[in-house]
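One chain of protein is taken out of this complex; the other chains stay put.
What follows is chain A.
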Amino acid sequence: MDVRNNRRQAGGSSVVTANRLLDGRIVWLAEDGVWSDRIDAAKVFANDGPQGGSERGSEGGSNGGIESVIAAVAARQQADGVVGVYGVQLRDDSATPVPATVRERIRAFGPSVHPEFAPFTEATTNVR
């Protein structure tokens, strides 16, 4: 998937996102590898340092750096029923997860031109 405008920095924290395979809807990686359609359920990871991730492959590795988590999750995306796994940089001034870029805020909170389509006003359905 072509993903632009979702740059991440060296510091700060991130969440992991993808689209659900069956309906394309946006999901966020929550605790214990569950995918939620609400960003406020997303698990927050500290970004990797300049060295990059720690060892790869740890299953959803809560201790792993963000890059290794993304790699692990991407490796099991078919089993999880998602596509296009990537990390989203968060603002560091908010108590709940708020993405740093407009693009990711629109993904998280719905199209600004249809407030009634915001994920927070819809029934939630977790997959997996």
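The rule we apply is simple: contacts are C-beta pairs under 8 Å (C-beta built on N, C-alpha and C of every residue); 3 or more make two chains touch, one makes a residue touch a chain; residues count from 1.
Assume contacts and distances are computed from a predicted model.
Candidate names were "MacB-like periplasmic core domain/FtsX-like permease family", "Fe-S-cluster-containing hydrogenase components 2", "CRISPR-associated endonuclease Cas1" or "Nitrite/sulfite reductase", and the UniProt protein name of the unshown chain is "Nitrite/sulfite reductase". Although one chain is not displayed, its contacts with chain A can still be listed: residues 1-5, 7, 19, 21-26, 78, 83-84, 100-103, 106-107, 110-114, 117.
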